[in-house]
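As you look at this complex, bear in mind that one protein chain is not there, while each of the others sits in place.
Presenting chain A:
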Amino acid sequence: MTQLQARGLVKSYGPTPALRGVTLDVAEGEIVAVTGPSGCGKSTLLHCLAGILRPDAGEVSWHGHRIDTWSEAARSRLRRTEFGVLFQFGQLVAELTAAENVALPLLLAGTGRRAARTAALTWLDRFGVAQLADVRPGEMSGGQQQRCATARALVTEPRVLFADEPTGALDTLTGEQVLTQLVRLAREQRTTVVLITHEPRIAAYADREIVLRDGVIDHTGLGLDAAPLAGGPR
């Protein structure tokens, strides 16, 4: 069943077009990789789908309801309750411990302090960093921070996880460990994942792959890393 839908999305930054008419359906529980060269519009698409950015034209729907026309407050509420967002650099709050960081989305959603901490510890444990519960981000390695950030993105058990190059800053092994665990948990909980990456081996974790090129979807089915179709003589 279609959960998330984009119709003819257009978005520009000043005179620079980022999306030039993107149409996309994402089914519930599906893991979709969005790939394409730098500057193709991948991150902009993710921001529009997650309700962080409003498209200039086109529609974004969540279970058949248009959300791009909603107020910022309504979209923000949707993000807090139904969506999880994960970026390349975990963006943990530096002043808070790992457990406090992970508990934060639950506290914002109104969960009690004790229940939020218990859930945070459970999720830290799922990513193998329970021992870091009372450690602040500044004292952790990049891989440890990203595990905590992933736990934080999933602690609310979102219906959709938006992940923008989630392992881009990690070494190969750490990146794979984080991603393997993320995909495993997403499949167990039937969480939909929209995964942005430019690496074939990361895109291979998804059920399906969308290649973006110059702000539109490339339907040639050319493959993961989007080589130019008509390169011509150079």
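As a convention for this text, a residue touches a chain if its C-beta (ideal position, glycine included) is under 8 Å from a C-beta of that chain, and two chains touch if they have at least 3 such contacts; residues count from 1.
Definition applied: contacts and distances are computed from a predicted model.
One subunit of the complex is not drawn; among "Lactate utilization protein C", "PadR family transcriptional regulator", "Heme exporter protein B" or "Teichoic acid translocation permease protein TagG", its UniProt record names it "PadR family transcriptional regulator". Checked against the full complex, the one of A:F87, A:F127 or A:Y205 touching the unshown chain is A:Y205. Within the complete assembly, residues 180, 183-184, 200-201, 204-205, 221-225, 227-228, 231-234 of chain A touch the chain that is not shown.
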